[in-house]
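Apart from one protein chain that is not included, each protein chain of the complex appears where it belongs.
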Amino acid sequence: MVYEVKSLNEPKGYEIPLDEAKSLNEECGLFGIWGHPQASQLTYFGLHALQHRGQEGAGILSNDGGRLMRHRDLGLVTEVFREEKDLADLTGTSAMGHVRYATAGSADVNNIQPFLFDFHNGSLGLAHNGNLTNAKSLRCELEKNGAIFSSSSDTEILMHLIRRSHHPDFIGRVKEALNTVKGGFAYLMMTGNALVAALDPNGFRPLSIGKMSNGAWVVASETCAFDVIGAEFVQDVEPGQIVVIDDSGIHFDQYTTNTNLTICSMEYIYFARPDSTIHGVNVHTARKRSGRILAQEANIDADMVIGVPNSSLSAASGYAEESGLPYEMGLIKNQYVARTFIQPTQELREQGVRMKLSAVRGVVEGKRVIMVDDSIVRGTTSRRIVNLLKEAGAAEVHVVIASPPLAYPCFFGIDIQSREELIAASHTVEEIKEAIGADSLTFLSQQGLVDAIGHDDLCLSYFDGVYETGLYDYEEEYLASLNKM
Amino acid sequence: MVYEVKSLNEPKGYEIPLDEAKSLNEECGLFGIWGHPQASQLTYFGLHALQHRGQEGAGILSNDGGRLMRHRDLGLVTEVFREEKDLADLTGTSAMGHVRYATAGSADVNNIQPFLFDFHNGSLGLAHNGNLTNAKSLRCELEKNGAIFSSSSDTEILMHLIRRSHHPDFIGRVKEALNTVKGGFAYLMMTGNALVAALDPNGFRPLSIGKMSNGAWVVASETCAFDVIGAEFVQDVEPGQIVVIDDSGIHFDQYTTNTNLTICSMEYIYFARPDSTIHGVNVHTARKRSGRILAQEANIDADMVIGVPNSSLSAASGYAEESGLPYEMGLIKNQYVARTFIQPTQELREQGVRMKLSAVRGVVEGKRVIMVDDSIVRGTTSRRIVNLLKEAGAAEVHVVIASPPLAYPCFFGIDIQSREELIAASHTVEEIKEAIGADSLTFLSQQGLVDAIGHDDLCLSYFDGVYETGLYDYEEEYLASLNKM
Amino acid sequence: MVYEVKSLNEPKGYEIPLDEAKSLNEECGLFGIWGHPQASQLTYFGLHALQHRGQEGAGILSNDGGRLMRHRDLGLVTEVFREEKDLADLTGTSAMGHVRYATAGSADVNNIQPFLFDFHNGSLGLAHNGNLTNAKSLRCELEKNGAIFSSSSDTEILMHLIRRSHHPDFIGRVKEALNTVKGGFAYLMMTGNALVAALDPNGFRPLSIGKMSNGAWVVASETCAFDVIGAEFVQDVEPGQIVVIDDSGIHFDQYTTNTNLTICSMEYIYFARPDSTIHGVNVHTARKRSGRILAQEANIDADMVIGVPNSSLSAASGYAEESGLPYEMGLIKNQYVARTFIQPTQELREQGVRMKLSAVRGVVEGKRVIMVDDSIVRGTTSRRIVNLLKEAGAAEVHVVIASPPLAYPCFFGIDIQSREELIAASHTVEEIKEAIGADSLTFLSQQGLVDAIGHDDLCLSYFDGVYETGLYDYEEEYLASLNKM
Partner (left out) sequence: MVYEVKSLNEPKGYEIPLDEAKSLNEECGLFGIWGHPQASQLTYFGLHALQHRGQEGAGILSNDGGRLMRHRDLGLVTEVFREEKDLADLTGTSAMGHVRYATAGSADVNNIQPFLFDFHNGSLGLAHNGNLTNAKSLRCELEKNGAIFSSSSDTEILMHLIRRSHHPDFIGRVKEALNTVKGGFAYLMMTGNALVAALDPNGFRPLSIGKMSNGAWVVASETCAFDVIGAEFVQDVEPGQIVVIDDSGIHFDQYTTNTNLTICSMEYIYFARPDSTIHGVNVHTARKRSGRILAQEANIDADMVIGVPNSSLSAASGYAEESGLPYEMGLIKNQYVARTFIQPTQELREQGVRMKLSAVRGVVEGKRVIMVDDSIVRGTTSRRIVNLLKEAGAAEVHVVIASPPLAYPCFFGIDIQSREELIAASHTVEEIKEAIGADSLTFLSQQGLVDAIGHDDLCLSYFDGVYETGLYDYEEEYLASLNKM
């Protein structure tokens, strides 16, 4: 089923909200390992490499001869696991872990994964990256049949479906459950004798398989987690695939063959770490290429190129090389920004007090600057940075964005579920340029993005409103939102 | 007085120590403000911008109509001041603050500055950046005359000298004390009705004066602290100068005219933030220039240039531009590195488990890489990074260092007081190249460094062993160390 | 159904374990209130008064117009609720709370009550004091039918039974569930529009109803919680009763009429606070009476009577008055004992280093002392205190115990589920006297206990092995344990 959006009545006078956070967030990172004497320690390092995918909380679950143990809490991986003991207690030769992204206001340790379910006849660990589109209706139906949920997370739904399946063997029950849930999902499960991974039929989220030199198998959301522990990349998990790893080795199976790979393009643009490789494409390389293509498409007369740290540095250096302009460090990110700190009062903020990012007057003063950023969500951040550069004396600020305009929400794992928060949903490029105070504004073309990544098995729905699979519980709300705007 | 080192017997077989920390540390950052209703809040933001100069502890002292109040603790600025209340309690229209660098093992809140001394007839705040060369003998003499020190910090010495001076007015007593201490020092003092700043006769450490739009005067170790609060740079404090700021304005005076500006060249090379400007030279620009000159001096045939994040990125981009080679992101620094975290075991470390820095296989594999770093202290870090790149498949790794070989200790504020920890003190460039496993190793020439910075009012003693002022208590020890090696 | 134990083969040579904790613990305290603007604050104070019933964790759940909110954590009530905000956030005019007793090693915040279950069509709060005897078989059966438990606590079972009942109205479903669970239980439940309390058919655990001056109804495990908030006692909840409190008032109903009140006698002897009144009998008065009767039964020639603080002071003063001997403070409990502190090493312990209790040499030296304690579990504590008194110079130590020998386990809410840990299960009084090093040892007779309390609606099974109701899942294990000993 494909939804296409025909026309939109775009209201004028959009006010850019005052707060500065970028409202574009990933929904988690997964890591699993089978067959290594230091399984939980390696999971700790693996999760640390995946920390950018979620900072609300983290957890590790280990399997010691069939006994599952877990430690989880709110906070960064290094905060949740403070002492050697926290890991040393998680004995066993297999383990899995999860980092969770913070949806504002709902910080509850009960939602931190992996979940651990204890039954009279065994235990099961479960972790999830993605978003289900039929979660609400499934949960309601399950509750009507006596199910009790212990968290507000959708992840539990799969567990109830598995426990209520009447299929005679466990993997059969899991497959049945996977065919019931819809949307974007990568799952990891740990039973007493196997580690199980599964990916949705569109493969929206990345999930890769690696191998340690001792033969241990590793599964992770991004390949950067393999590098940090010295594992070698083996292959990506395919759409509709279920992977079972146990003492007899690794086993690949399809729970459905009705698949169509459309990996989230925002992984390349913004989410993934530059050192990760997704479906054969290194992320830094794709970003640098997007900068090069952008330079060809934009062709701006200026004195220097600067990137917004840290996610846009690759694209900026590509732009600089292609354009022949010098690549300068015109913006400095304070490396000591804590998760919580005292904010300047409104009065001080107006006076120019800023904690995270500074413009380098000695570099930009009197110069025509090309400022490269990865994307524009609400426009708040862009406006703020343009302003920073102008206050530091930049003569002109030309904003170039290494992706097309974000105009539609995502229902498969990125935290934009409303068009209201997307400035490009209701404004022309010219209007956005005015709103952010830039001297010019250029977005990468959609074809330019595809060329930069180098393949077209991509989900591009945020750019064109074309959803490759059903929206289920979100459908009505989504259509209403289109009319509203 | 000038010390020159004639010849050194350099022993062979130097073993690079195993631990990975760079033993090159700054000794603190200062910030002061006079005449602003939100003085302590601005000090907080200013200290935050100076956080790179010291992470052991921080403190702020405010002056509310002559009453001095203080809050200090171990930790980062954002850790020491966790709640609005911590700042709100520090009322008053003037304030000063300090960030302190961690000398291993001596974490004691009593050493965290600003110091606050309460007397029956008034209070005084005091903070210090630098290192005194006659501290030991002054302290001994003072104690013999009944003085009691409350910390192991040398900073207290100035206070005792001031209190024991018989000069009739306060500034006269301060000048007398300043003429007694020797070495590298920038001091800030707060009395009930003035903020006082002073710099040593060589001006080893940077100290600048700025102004807010409301007329408030600001003093800070680096100009990046002005940018973060929206203050404008006015001028640098000069060697031998004492600056008194009170409600009548700012007053400049010299406590000595026997001065000779030799600002620490390592501030340009490594310590200062790239967005700071010291004695008219922007730090990023100087570093980028050092990369350009290095490219001319080195002339290496390779495929790409990469910088060691974060301090060497400016030099690397300069090298890339001058050489025409692409500037690539071949090393990724994990942005979530906490101050304390669980370390990989030796076994895991050998297996390649690393938490802070990753090499990007997709970028460097099969390539001849020029790796730009700012300096080599013990060689440990360089060897580790070369190894990372080779493991990630780099065909060749050419190390280029944007400063001359560090061969002599510093006694004026940098934490290298022993030649034993400097690999270049006892090894030739060829030997160091072997030790770090590089395919080639090139250091910037001393003239190249001077040219990159653009002026020669520099302390270069770590490179050439020529000390511009007396070593006092360190003299004997230093001369012995020369003979020992 | 009544179980009677015929004969026991008691092995000799029992070794008293070395650690000093008294292994006799209550399983929780309940508090609920309906109809007061400061419902959660009053629950906080009520729980504080019930703190002696459980120190592992605490929680409060409030109901604001049908919306249920909760705060819970490990720790004492004052530790879980540290800031005004913790309570202020729990808005609404009704609330319920729970303090949980620590079963060693299983400290998991998921087991801390009240439980809060959110369903698509409403929420429910649940808290429990007691122990179910058919929990294991119920849980197993429920899981086989797809139920997923989120804690290791038996309390959840009731929730699953309620959700799976097909009775058309909520109270009907609750009654059906109450008739399915067996053992000792007092439940509190909060729905959007009612507070529900229920007691098992034997009324093993105390549960009372009180009223505030504003008309608010209060339910609590002990009446001391009424005194602390200024509520008046109204009546005890009866066995088999279900009490529904809503805006229309209070409603009493029986979910079963097959009842037989046998309240736990250990509540009078040890658990309850002396200022509580249970089924019309003040606990201090019952304890003082037990001391008087003990004095008549024991008739020991001595110089003074001392009580083991704090639980035995009432009995000791009764003994003193009846015997005419002076009541002295021969043992001092350190009032600053923290929950965790550094223990003396074994070497120091042997040297006499003790943190919790001291004997007063100036009082007991050279004296013949009657030491009154409430009970003997393993004998460890008694031996330790006898030893303390002898080391402080007591000439004779006569131990008198204000309850009969504890020889059988409890399955209805006290943490003694194994006969192995009861010294009196396998030893004669003479043997115990030898084991604890006393000059004489006297237990209160069972009739003396009944007379002291003043009614015989008591569970006395720990003394005589006669269980007033079925043991279900424990039956087999219990019978085996009888044969083993």
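By written order: A, B and C. Residues from 1 in each chain.
Everything that follows uses one rule, which is that contacts are C-beta pairs under 8 Å (C-beta built on N, C-alpha and C of every residue); 3 or more make two chains touch, one makes a residue touch a chain.
Remember, it's a predicted structure, so these values are computed and weren't measured experimentally.
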Worksheet entry | Which displayed chains the hidden chain touches across the whole complex | B, C
Response to the item:
Out of B:77, B:159, B:198 or B:348, only one touches the absent chain, namely B:159
Worksheet, complete the sentence: Missing-chain contact among C:63, C:282 or C:403 belongs to C:282
Response to the item:
The missing chain sits against chain C at residues 38, 41-42, 44-45, 48-49, 51-52, 55, 76-79, 81-84, 86-87, 212-213, 224, 227-230, 273-275, 277, 282-285, 288, 310, 313-314, 317, 320-321, 326-329, 332, 334-338, 340-342, 344-345, 347-348, 351-355, 358-363, 392
Worksheet entry | Where the missing chain touches chain B, by residue | 109-110, 117-121, 136, 139-140, 143, 146-152, 156, 159-160, 163-164
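What we mean here is this: only the chains that are shown with their structure count from here on.
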Worksheet item: Based on which chains are in contact, what kind of graph results: line, ring, star, complete or other?
Response: line
Worksheet, complete the sentence: Chain centre (avg CA) closest to assembly CA average -> A
Discussion item. With centres defined by CA atoms only, which chain is the most remote from chain C?
Written reply: B
Worksheet item: Quick one: chain A and chain C, Cα centre-to-centre, how many Å?
Response: 50
Response to the item:
In chain A, the residues touching two or more other chains are none
